[in-house]
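Left out: one protein chain. Kept in place: all the others.
What follows is chain A.
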Amino acid sequence: MIDGTQDEDDDTASEMDMDNYADDFKVAAKTKRKPYDVEYESLSQRSVEKLMQRDVEHICGIFGVEADTANLLLRHTKWNKEKLIENYMDNATAVLVAAGVTLPDAPTPSRTHSIASSSQSQSAARRPATRSKLLGLGSSSKSSAKSSSPPKPISRTPSKKADEAFVCQICFNDAPGLQTLALDCEHAFCTECWLDYATSKIRDESEHTVRCMAEGCALVAPDTFLRDILLGSVPATGEQQAREKTWQRLQELFVRHFVACNSHLKFCPYPSCTNTVSCPSAASKSSLITVVPTVSCGARGIGVQDSAASMSSSQQFVNGLGLKGKEHKFCFGCQVESDHRPVICSVARMWLKKCRDDSETANWIKSNTKECSQCQSTIEKNGGCNHMTCKKCKHEFCWVCMGPWSEHGTAWYSCNRYDEKTGVDARDAQSKSRASLERYLHYYNRWANHEQSAKLALDLYAKTEKKMEEMQITSALTWIEVQFMKKAVEEVDKCRMTLKWTYAMAYYLYRGNEKDLFEDNQRDLEKAVEDLSELLESPIEADNIPALRQQVTNKTVYVQKRNEIVLEDTAVGFLDGRWRWNVSVDGFDDPEDQ
């Protein structure tokens, strides 16, 4: 029921209405792109495959090669078509050899070479230390099998001849009539071994390049070859499924590789989602200082497994209302959080790092506490006179000079051992530390407050649902007419997200008119959201429902507007380069220079 891949028409009637309702809003919002929305397109695995297909066909047309070859060439050059074409025109053979399509023309270094010399001849710079050609060093049967296949350029044909002398060099199976396969290099192995090898590469290593199994042979198995191995012969029914899965996995690996090679494409990070998002305007790092690329892959709902496991039946509805409709929203530019608008990626990251760092805790402890001079317990003085008695070790001391109280006399509130000079210094240092700490805590508390509220959104959804039912009972309102409550909750949830990140942004904003304006907008949104929240929490009485409905609807629209103003103004500010920071941020002028 909470399947993200499911289409809306499988849902229950009520949910369907709701989805359509939500979609209507989306369509309306999409007609004109807001400055804070980034342009993007979501693609299914199928459509990414089509993109790949297009590139492959293009290369096929230019080079006059088969699709298999074009695929290998493109994968080898990381789908950089321009580079491939240039290199191919320059030296086609070299490219084909490097991509593992054909064998090098020049005879490969003798395979029956002694090891010591071969390790010198093979001096590919990044190649490892003990690389050696070993073939032919083993038993005699090995070398005889080797010599039976001189390299010559022939078209790849699964050699299904019953060669009685053939022994598979991997499993040593010498059964007559053993089916064997070889790439152009003619290194023949039995189909069983090929299958095991390809399966292990694809399933265990998530590797999409399957090379010839012979040691040192760089030929890569083309797609049709792998297809033959995996799906060619008809296996036992149980195995069939596993093989198809492997083949599917291979297709997925191809797509992932393609997506990874293209900077304007990104895979949806949600578990078991196979969609891709294309967002050319956020492809470069430098673009991330002007846009916050919040995108959504088009799929809805969270993974079936996770939700089924963690949701009790009573939560099912909440799920239907809240999470079911949740899009797979994520930030194209970073992994910090799915939607950190209006603040840009690098600042959001900086803020989170600061919040996570224990340094702030330490900072607080440093400026608010002292340690007992005897047992080193941390003590916060929250009132009273300077005569302190450690709760733990009962040590009595003076808070001001930290000396033992016994030497102190009876000056409870002023310390006569107080050293003027150091005292002033200490106080200065402490108040300075406190000011910056308080500033941080001001922003942090508000940020954390909204974060907390977002976490409680599930509860709010459930509570609202109850109220909506109640309303339908106590008043003449229909199901569709009480939807204003849900809409309001959604809006509050959304605005809290925006508000949360405005505090991160404000913390780093350079003081000035721009910041003042920003904070004005922030304050207006904050106030509107709190008003609406309060309305939502207010008790429902039968006679005030129409009034409440009016108020909530009005407020919702207002809140929505305020949110848009904040997002829009900030986004435009980034595009205009209006924002200045009080710390150095990549891509911006250093605050020191201003």
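Here is the rule we go by: a contact is a pair of C-beta atoms (placed from the backbone, for glycine too) under 8 Å apart; a residue touches a chain by one contact, two chains touch by 3 or more; residues count from 1.
Convention: contacts and distances are computed from a predicted model.
**Student:** Report the protein name recorded by UniProt for the chain absent from the figure; options are "Pescadillo homolog", "UBC core domain-containing protein", "TBC domain-containing protein kinase-like protein" or "Gaa1-domain-containing protein".
**Tutor:** Its UniProt record gives the name "UBC core domain-containing protein".
**Student:** Which candidate, A:Ala94, A:Cys171 or A:Ala547, sits in contact with the chain we can't see?
**Tutor:** Answering carefully, the residue with contact to the hidden chain is A:Cys171.
**Student:** Which of these touches the unseen chain: A:Leu96, A:Leu178, A:Cys193 or A:Val259?
**Tutor:** In the complete complex, the chain left out is touched by residue A:Cys193.
**Student:** In the full complex, which of A:Glu215, A:Glu244 or A:Glu481 touches the chain missing from this view?
**Tutor:** A:Glu215
**Student:** In the complete complex, which positions of chain A touch the hidden chain?
**Tutor:** Given the touch definition above, chain A has residues 115-116, 119, 123-132, 134-135, 137-142, 169-173, 187, 189, 192-193, 196-197, 200, 204, 213-217 touching the missing chain.
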